[in-house]
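For reference, the structure discussed in these notes is given below.
What you see is the complex with one protein chain gone and the rest in place.
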Amino acid sequence: MKNSILILAASLLALSSCTKKESSSNLNNSEYKIGISQEFENLNPLVMQMVATTYLYSISGRRLVNMDENSKWVPQVVTEIPTLENKKAKIITVGGKKKVVAEWEILSNANWGDGKPVICEDFALAREIAMNPNVSVGDKESYAQIEKIDIDPKNPKKCTFTYGRARFDYYMLGTYMPLPSHLEGEVYKKHKDEREGYEKNSLYSKEPTNPGLYNGPYLISEIKLGDHVSFTPNPHFYGEKPKIQKVIVKLIPNTGTLEANLQSGTIDAIGVVGLDFDQATGFDKKVKAEKLPYSVNFVPGLTYEHIDMNMSHPILKDLNVRKALIQGLDRQTLIKSLFDGKQQIAIHSVSPKDPWYSETDAIKKESQYSKANAEKLLDAAGWKKGADGIRLKDGKKLSLEFSSTAGNKTRELVQVYLQDQWKQIGVEVTIKNYPARVFFGEITKKRKFDLALYAWTSSPESVPRSTFHSSSIPTEKNGWSGQNQPGWNNQTVDKLIEDLEVEFDPAKRLTIATKITEEYVKDAPVIPLYYRSEISVTPSKLKNFVMTGHQFYETNAIEKWTLE
Amino acid sequence: MTTFILRRLIQTLVVIALLSYVCFYLMTLMPGDPVELMIQSNPKITSEDIVRLKQLYGLDQPAYKRYATWVSTIAQGDLGYSRTYRVPVGELMGPRLYNTFILSMLSLLISLAIALPMGIYSALNPGGKFDSFVNLFSFAGISIPSFWLALMLIIIFSVNLGWLPAGGTETVGMSDADYFTMIKDRGVYLILPILSLSIQQIGGFVRYARSAMLEAMRNDYIRTAKAKGLARNVIIWRHGFRNALIPLITIIALSFSTLFSGALLTETVFAYQGVGKLVYDSIIGNDYNVAMISFIISVSMVLLMNLVADILYGFADPRITFN
Partner (left out) sequence: MAIPQTNESSLTQGQINQLEKATPFWKIIFNQFIEHKMAVAGSIVILIFVIIALGADIISSITGLDPQKQNVSARYLAPFSTSEFSMDMKENEIEKWSEKNPELAVELSNFIKEKSLFSATDGQNPLIGFGTQDVSVVTAAIASENSASINSFKELTKTFTTKHWFGTDEVGRDVLIRLIYGTRVSMGVGVMVAIASALIGLLVGSVAGFYGGRIDTALMRITDALLSLPLVPVLIVLAAVDLQKLPAIKALMRPDNESIVKMFIILCFFSWMTVARLVRGSILSLREREFVLAAKTLGAKDSTIIIKHMFPNVIAPMLVAISLGVGNSILFEAALSFLGLGIMPPTASWGNMLNNAQEVIYKNMWLTILPGIMILLTTISFNFVGDGLQDAVDPKSIRR
């Protein structure tokens, strides 16, 4: 019996170690299957909230404006972006209040999938629905900043938007999605007074394959929540004709299986909402070693991984301690050895992709790794090394609690690495992680942490009011709202933020933003770590595929992709 | 007997009602409601947005009021609406419950069909070659972590041999094929998940069957029966097996009560469209309507199966009476 077990085990091992060379040579433009690992929801653009849904939406829906791979705003279903320079937008003063009016014109050949034209009414309807308190729209800012929309009575594709405040970012309406007024108008009228009535009865949930709901390069031919979506080309699309005749996006929640599916040929590619980082680097090595017909794409993204330091904490109140924590960790080695150098180091909260990025000497100096300097700072703060190497002051240990979202392997890896680094400068950190909802709903929200590792994604040129302004420090009084979790209170920064919002000159904006960044680095409320890379796997045959690195995903150019 | 069953059914209903409130309350106790989770990834959401959304979702109401609202909609036959997926709960859960049921039922039946004879046979010949093989197999089945087993099966049968699909429920676009092809297609996708679930279940069942049977075969009446010269089969089944039934009924009833709960890990690894992950996500994401329906189902299944077990005890051992 022992022999038979040995033989069985040996053959199992042999089977699992030998690899079948899967060729993707028979790939062509007739079908392309993308695997993702994150859940998606109903594709109603107004109420969607999941990241994967945004990824899917761009395959079948187009908006006013979009951000391209160079982080520039470009028009999508409109002729051009109205700016002060091209005279399509101007600042007016009404009753002492500065406002912006801008003229938008929709492309003459922009149509919905059933041939009906995309008109200004579609945008007006979207705004009206979004502003209805009975509809659950998450981020209303895009819609709410528009006071009114005046449609040209002669041309339904031309209209004027009036923005309530004169802010420089008035045209950055990347999340302003149109709704087909010829279909959804009816539904909305009927259900607008019921709580959540519109979204329950919207055609996007009742009849999601209706071609009239989509104005992008593809229409949805089949959708099964939690499993897959199939797309076929939209004959009425205004832009370039899509090359691939059928696109299937398949949800495979386990990333291990996702990889196996790719290797067994069940899927042809993995989208940005797919692989984990460690897995992707592993697969990349495998692709290179075995010359598999795939390319693993890493693009620096805008997701900022950082550690908030609680500035109300008795130990972390001290600037020297905060700086020592920053300077005592070697981010270069962290990125190089844990991530194969494939994530981008962060020296502050503004990404190098952002026009507001700055790297002055003052900034560089503050974020330099220097163990000796860190030790000096701690000595200066009165923390002296004890017998076990951990620093003491007044008989108390320099010990901090380090929290993050439980179950996130990459973060746990980083935590363990940092724990070791800080131990070398005499700081003891104990790891205490919480499930995501406890972490965000209790620990960071109510500022119950010492050190909190997490990330947020921002878009280029976004004003850091909710994260840096002192009014955004969550307190019991303001109902724990705002995300200035470190509790950073700097009057200069508050003022700069207010100035930044109303500055229309890009050069001056950069100056202000740089000042904010300098303050940020000087006060050190946060330990910047790195910008997470966006990852995808594509067959080497796929052409015209460009990753963007931000939340306006590569699917915004899906009509260009080809496998020929 | 009828009064017993009736009384138990009434008890069951009361317990379900009580537990449903407990579950509902538990959900509200969890810190971090969906609105708060939304803010974290999107710094643009303002505090006004939060207040507005909480009002819209009714999260500003006390738990008992929300529970009452929920009960009244259920009473009207409306299962509600999944806030995460934005579709009616029935539409969302129906097919998935069916898928889970097929998967769990098949693997349970297969495991039982293999495990019971295996366990009984090895109990009749303890210490033999077959017994030690069965022991080893069942221990391995118990100790292998399920994700490992599932991924190994995929690597071997899908990636290397290419015999079976690496995951999924059915081939995309199969829903309009004719009935027979569809069943065949579904079957192909079911093989690996069933295999992975069964290997693990068999381990446990074999252990219980073997030990219960060993115990039963030691009784004095078995010796008497043997001495009487009864046929071996009669001894094993009429005298031995029947007395081994009590613990087996308990364990099998317990297993059947999870028929609709789904195997989170197996379903996730095989990207199988069951309820396991849906229920997990609905709890994490506070999708009340989905979570509550699944709680009700799981509570009812446990209670129902316990009732069935109690009734079966009476058949297995006529001395047991319920008054």
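The letters A and B name the chains in turn, as written, and every chain counts its residues from 1.
Assume a residue touches a chain if its C-beta (ideal position, glycine included) is under 8 Å from a C-beta of that chain, and two chains touch if they have at least 3 such contacts.
Worth saying up front: this structure is predicted, and the values here are computed from it rather than measured.
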Contact partner of the left-out chain, one of A:279, A:320 or A:489: A:279
Listed residues A:91, A:406 or A:510, member touching the removed chain: A:406
Chain not shown: contacting residue from A:92, A:362, A:380 or A:416: A:416
Which of A:132, A:162, A:201 or A:255 contacts the chain that the document leaves out: A:255
For subunit B, residues in touch with the removed chain: 11, 15, 18-19, 22-23, 26-27, 29-31, 135-136, 139-140, 142-145, 147-148, 151, 155, 204, 207-208, 211-212, 214-215, 218-220, 246-247, 249-251, 254, 257, 279-280, 283-284, 291, 294-295, 298-299, 301-303, 306, 309, 313, 316-317, 319-320
Residues of subunit A in contact with the chain not shown: 16, 255-256, 259, 276, 278-279, 282-283, 285-286, 333-334, 337-338, 406-407, 409, 412-413, 415-417, 419-420, 430-435, 437-439, 442
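Definition applied: only the chains that are shown with their structure count from here on.
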Between subunit B and subunit A, distance of the C-alpha-averaged centres to the nearest whole Å: 37
In the complex, subunit B residues that touch subunit A: 30-33, 36-47, 49-53, 55-57, 81, 83-88, 92, 96, 129, 132-133, 136, 147, 150-152, 154-156, 158-162, 165-169, 172-173, 175, 268-271, 273, 277-278, 281, 284
Subunit B contact footprint on subunit A (complex, rising order): 1, 5, 12, 15-16, 18-20, 22, 33, 39, 41-42, 44, 47, 49, 51, 133-136, 138-141, 195-196, 199-200, 205, 222, 224-228, 230, 248, 250-254, 256-257, 260-261, 263-266, 435-442, 444-445, 454, 456-458, 462, 464, 466-467, 478-479, 481-483
